[in-house]
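All protein chains of the complex are present and in place, except for one that has been dropped.
Chain naming follows the written order as A, B and C, and within any one chain the residues start at number 1.
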Amino acid sequence: MKLKTQRFFKVTSLLIIFLIGSSILFYNLKNNLVFFFSPSEILEKKISSLENVRLGGMVKKGSIKKKETEVGEKKVQETIFTITDFEREIFVYYVGILPDLFSEGQGVVVEGNLINENRFNAKIVLAKHDENYMPPELDNIVKPTN
Amino acid sequence: MLEVSSIYLYRNRKQVFKNFNLNLKNSEIILLEGENGAGKTSLLNMISGLINPDKGFIKIYKKSIVELGNQKKKIFTYIPDKNCLKENLSVNENLKSWLNLSNLKVNDNKYQKALNTFSLNSIQESLVKSLSQGQKKKVALTKLLLSKSKLWLLDEPLNGIDTKTITILKKIMIQHVRKNGSILFSSHVKLDLKLTKRIILKKIVNKFNIDLLDQWENFQ
Amino acid sequence: MGKLSMKNFKTLLYREFIISFKNTKSLYSYCTFFFTSILLFVFATGPDISILSPIYKPILWMITIFALILISESFVFEDFFDGSLSELQFLGYSEEIIFLSKSAVMFISLIIPNIILIPVSSILFKVNFLDVIEIITLFSISLPTITLISILSALFSLQVKRNKFIQFILIMPFFIPIIIIATSENFFVTNLGNEFKIFVLIGLFLITLPLSILIGKLIIKELNY
Partner (left out) sequence: MFTKLANPSTFQKISDFIFPKCFGLFIVFLISGFYYVFFSSPPDYLQGETVRIMYIHVPCAWLSLGIYSMMAGCSFFSIVFKHTLADIISRACAPLGACFTLATLITGSIWGKPTWGTWWVWDARLTSELVLFFIYIGHIFISNAYEDKRKGDRYAAILTLLGIVNLPIIKWSVDWWNTLHQPASISKLSSPSIDPSMMIPLFLMVFSFLFFFISLVLLRIKGEVISRKLEILEQHRA
């Protein structure tokens, strides 16, 4: 009997420690583990222009401007577009090859530095795909929501 | 004092003990004999609570070892085959640390006397790693003199010590028995000592039936 | 019961302290190892601060993990092979307390030299003072977790006599989250405050502690078979 109560105390105390730990972990991770920030989140935080951050959102319709420039002997593509979360907007400058899925109205994640409130210099552009799959003929008839 | 009743033990799918019984009363000495792998060390390990038997129970002073828990150190002294000495500490430090672990307080006089029994006085400050095999065994056996418990469990205490030390050890054991203590020990070396009982352990050979393979329990 | 196990814990702690601090050789070799590897990086990269200061944290962790793996083996292996691990058990000390006292002493014997060595070595890397404090806090919060895991993995590799690879397999997935959170600026966690890191590390420790106690107890018991 005495042995059993002893074991009971041991196991319950260990379980309580475990639960406290996992709740601390879960609470902190749920709020903070993000792959990217939205434009309004990134503008709320004060982030220095040297820090590497990821910014994600929709490419605003009609905002993509492409320009071919020559750097040395190589031809490079320079792209300027706007990322929006329908509240705040940020201009993004990017030099390099864009992924195939990059287009207007599509989700995108960029990695780079926030120079000032308006301007973001991207080093990497990743296209974010949504969960809708449909054949191309249907696309003209039903537009996906969002 | 010590009661081992109907023990069953399997190790690596082999049966080591099958309905084994042993009873040790006050001022008795029992010698365990048997070939290698017959289960002498396993038995001592079971009694000291390092291994649990699959079936049956072991009781010391009518209490099972699991219940004893922290009081084990008061009730028996076990000297296993390995010496349990830290190589980087001196003889003194080793014995003091052992005394501390087993909650014993020994005055200096008794301590020096114990060391003197195995003539370890001259090497008490030297590190254990500089000692010979026999000397290490002697240091381990000194723990018996410092302990106050009634039950001694000794696993091959005569291994690697000279004849002079064997006679000393014999004397110590006889003294312990006279003081109402009891000893359970295993040995290969013949020791001319008045034993209460001699138990010869044998390897168990089980007949195997191929039909047994048709039950999941036998896969365990 | 609580008082008794506290007393047992103190006795064991005292024993472990004596054993590990009698062995001053390991402390010297740790300090030598620490400074040689740090100087190696300083000489290899040259005096450029922009290269030097970002690699300070990874070097520190690399040295610590290497030392941990070596020390944890000596902590567990010696006790097992001279039989004193089973001696502690048949003297009536419970396996949880044995495991805990070992990890506690190992943690202390790693944190004391590091608290002295980190500020000294940070001068060579020209890391500024606030960063040093941050490094030391994160380091000392994440070290207990890593100590527990490495003692556990040493016990595992003791149990699995023929297979050394298991230690690597254990360390790989379980060290990674701790190291990521303690060292990285933005990995998949983008730009986070230090409070967040501290809380996450404490959470990880509280999760690891009961699990490693339970598993460590199981392994220490089974080593006798």
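In the analysis below, a contact is a pair of C-beta atoms (placed from the backbone, for glycine too) under 8 Å apart; a residue touches a chain by one contact, two chains touch by 3 or more.
Remember, it's a predicted structure, so these values are computed and weren't measured experimentally.
Touch with the chain omitted from the figure is made, among A:17, A:80, A:95 or A:127, by A:127.
Checked against the hidden chain, the listed residues A:34, A:64, A:80 or A:95 yield one contact partner: A:34. Although one chain is not drawn, its touching partners on chain C can still be listed: residues 159-160, 162-163, 165-166, 169-170, 172-173, 187-188, 211, 215, 222.
The set of chain B residues touching the chain not shown comprises 12-14, 206, 208, 210, 213-220.
Although one chain is not shown, part of chain A still touches it, namely residues 30, 33-36, 38, 56, 98-103, 106, 109, 124-139, 144.
Everything that follows uses one rule, which is that only the chains that are shown with their structure count from here on.
Legend note: the chain whose CA centroid lies nearest the centroid of all displayed protein CA atoms is C. Look at where the CA atoms of chain B average out and do the same for chain C: the two points lie 36 Å apart. Residues of chain B in contact with two or more other chains: 69. Within the complex formed with chain C, the residues of chain A that make contact are 6, 9-10, 14-15, 17-18, 20-26, 28-29, 32-37, 45, 47, 51-54.
If you check the complex, the residues on chain B that touch chain C are 11, 45, 48-51, 68-73, 78, 80-89, 93, 97, 100-103. Of all residues in chain C, only 4, 8, 11-12, 14-15, 18-19, 22-23, 78, 81-84, 86-94, 224-225 touch chain B in the complex they form.
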